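Here the complex is missing one protein chain, while the rest keep their positions.
The block that comes next holds chain A.
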Amino acid sequence: MVMLPQSAKFIGAGLATIGLAGAGVGIGAVFSALVLGISRNPSLKDELFKMAILGFALTEAIALFVLMIVFLLLFAV
């Protein structure tokens, strides 16, 4: 069965977004740790919130690497 390269690009780009599931779990884990840490010791504004934002941005970078592959497949191959 022969497939046009354009349709293969679309299928590949759609399948590649499965990788965002791991990033979703990771971000949820970071913020659940933040909530538990604050509930033990309410020193919120000092360290915990900053480290949670840092962890969130690093985890979101993985999600955005997946999106980069999707854009690469759609527009640059």
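As a convention for this text, contacts are C-beta pairs under 8 Å (C-beta built on N, C-alpha and C of every residue); 3 or more make two chains touch, one makes a residue touch a chain; residues count from 1.
FYI, contacts and distances are computed from a predicted model.
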Omitted chain (choose from "Polynucleotide 5'-hydroxyl-kinase GRC3", "Proteasome component PUP3", "SKP1-like protein" or "ATP synthase subunit a") - UniProt protein name: "ATP synthase subunit a"
Absent-chain contact - pick from A:Val35, A:Leu54 or A:Val77: A:Leu54
Residue numbers in chain A that touch the chain omitted from display: 53-54, 56-58, 60-61, 64-65, 67-68, 74-75
